[in-house]
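With one protein chain held back, the other chains of the complex are shown just where they sit.
Naming follows writing order (A and B), and every chain is counted from residue 1.
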Amino acid sequence: MDKDLLVSQIMEKLQNMDAAGATGAAGAAGAAPQLSVGEAGKNYKLFSPGEQNGFTELVGTGLGDTIGLVIPNLDAGIHVRLGIDKKIRSLGIISSRSAVGPQCMGADDALKSSNCELVMVQLPRDTKGGAGHGILIIFGAEDVSDARRAVEITLKSFEWSWGDQYGNEAGHCEVQYTARAGEVLATCFNAKPGKAWGIICGAPAAVGLIMADRAAKAADIEIVMHATPNLNTSNSNEFMIMFTGDSGAVKQAAIEGREIGIQALTILGGPPVSSGGKPYIF
Amino acid sequence: MDKDLLVSQIMEKLQNMDAAGATGAAGAAGAAPQLSVGEAGKNYKLFSPGEQNGFTELVGTGLGDTIGLVIPNLDAGIHVRLGIDKKIRSLGIISSRSAVGPQCMGADDALKSSNCELVMVQLPRDTKGGAGHGILIIFGAEDVSDARRAVEITLKSFEWSWGDQYGNEAGHCEVQYTARAGEVLATCFNAKPGKAWGIICGAPAAVGLIMADRAAKAADIEIVMHATPNLNTSNSNEFMIMFTGDSGAVKQAAIEGREIGIQALTILGGPPVSSGGKPYIF
Partner (left out) sequence: MDKDLLVSQIMEKLQNMDAAGATGAAGAAGAAPQLSVGEAGKNYKLFSPGEQNGFTELVGTGLGDTIGLVIPNLDAGIHVRLGIDKKIRSLGIISSRSAVGPQCMGADDALKSSNCELVMVQLPRDTKGGAGHGILIIFGAEDVSDARRAVEITLKSFEWSWGDQYGNEAGHCEVQYTARAGEVLATCFNAKPGKAWGIICGAPAAVGLIMADRAAKAADIEIVMHATPNLNTSNSNEFMIMFTGDSGAVKQAAIEGREIGIQALTILGGPPVSSGGKPYIF
């Protein structure tokens, strides 16, 4: 046996296994969402025409296995089946395997800055073995450039909107906060348009419940909606509250909930990791 | 330190880790379905009486963690609870952790070639952390040999029926096509009996939507059913269309949908792998 050759073969094999292992670990239930290609902002990537390779509907990708598309002129048969208003010609689409909060925060901003309406929001039971949901958001516009703009703004928000989502092998917790809710948060989560709004979510469900209890006791908030495995979810293993109030109270509640959520997850599965890289609520 | 011995130990350790890694990777969300034992056709295995070890109801196994059983004479209490017609004495059962399309294509063939009826089809939310469903199919017959035959035909179809299903860490896409739909596809997916039928499915849902849009624009098809996370699924992260038309158009639509589905998945997670080994729709 040629030992030199054997040792070289071993080193090559190790390098191949290491690469495969990194990809596998990334896909494991509970691990931080992955982005296979990144650009300057590593939480999303916008594709230039030169990078589309004939896939002209492609706008970009992002954390959570998110794909962003525009369909300038949806097939008429599908248009009718989806019950979309005839005046809407172009669709902008955000579709993710994992998470709801970051995408909804981004979509809320998107509708403030582009001439679109919210056509559809659906929450599949997903997160690739995790405890929560994925999401399908469809914007509608008469003009394709508005639809594209909405998708781009949503993807760009990924730079901050994933920051207060934390996960480990045992579960996840997430908080979101805005001083001024728009149409998406009002439609999906009972936010009062123009008012502060927040959400607290934890999994398994008792993590969300203790987050909610601590938050509601810490600040003067008004709960406008809640979610459990049997209510307002797709049977996810989550407990959530969605709330309003003055912006200081809403922010304080989110901060309080985040703290105990991280502590509870740490006890179950070690220190959870921020999906987006850094928190944004202070 | 005996370097020769150390190098031999390293090589042995690498071989063990490689075997474990293959099994682990196989179980990871989105990886190609596995079959732990194979025979000549590696996508399924039929068990001879000598291999059953007293498990006389066992017919075989297949991709997607599929088990095929016959129950010659189901317990009367369970028979009543499941609401099965009294004249049906024997059941043939196909049950999988992953996928719906391949099993339904095989079952559709099975009912054409065996004296059975379709008793039940249910779609649990499964795929072992993936974005889709598993399946439970129950055939009923007066004669146990008919029930067994239906299960065998379904399993044997796995040699081709998994071929146009593709998956990677980010999601999956699948197309199926037949020139002549039978009872299973008519009952489950609104196929017109005796006519061509196809299905296009992608995950996350926007992958299925762009597949459907491209397909419907490429060929003159009639959509007979569709599915979204909120409709006709168990909250899976999929969009699907089921369609009919003349066989050339249905096949062309499937081919068109497959192409953009593979392209979209590649952007999200690298080139997807055919679950069955090779496509069958050309």
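Definition applied: contacts are C-beta pairs under 8 Å (C-beta built on N, C-alpha and C of every residue); 3 or more make two chains touch, one makes a residue touch a chain.
Just so it is clear, the model here is predicted, and its values are computed rather than measured.
Visitor: Which is it among A:Ala170, A:Ala196 or A:Ala254 that touches the chain not included here?
Guide: In the full complex, the listed residue that touches the missing chain is A:Ala170.
Visitor: Have a look at A:His79, A:Arg97, A:Arg125 or A:Arg258 and name the one touching the chain we're not showing.
Guide: A:Arg125
Visitor: Which of these touches the unseen chain: A:Thr228, A:Ser247 or A:Ser274?
Guide: Spelled out, the listed residue whose C-beta touches the missing chain is A:Thr228.
Visitor: Given the full complex, what residues of chain B touch the hidden partner chain?
Guide: 3, 6-7, 10, 13-14, 17, 20-21, 23-24, 26-29, 34, 36-37, 47, 53-55, 57-58, 61, 65-67, 69, 71, 74-75, 77-78, 81-82, 93-97, 122-126, 128-129, 134, 136, 234-235
Visitor: List the residues of chain A that touch the chain left out of this view.
Guide: Counting only chain A, the missing chain is touched by 3-4, 7, 10-11, 14, 17-18, 21, 24-25, 28-30, 125, 128-131, 169-171, 203-207, 209-210, 212-213, 216-217, 222-223, 226, 228-230, 233-239, 241, 260, 263-264, 267-270.
Keep in mind that, in the parts below, only the chains that are shown with their structure count from here on.
Visitor: Using mean CA coordinates as chain centres, what's the chain A-chain B distance in Å?
Guide: That pair's centroid distance is 29 Å.
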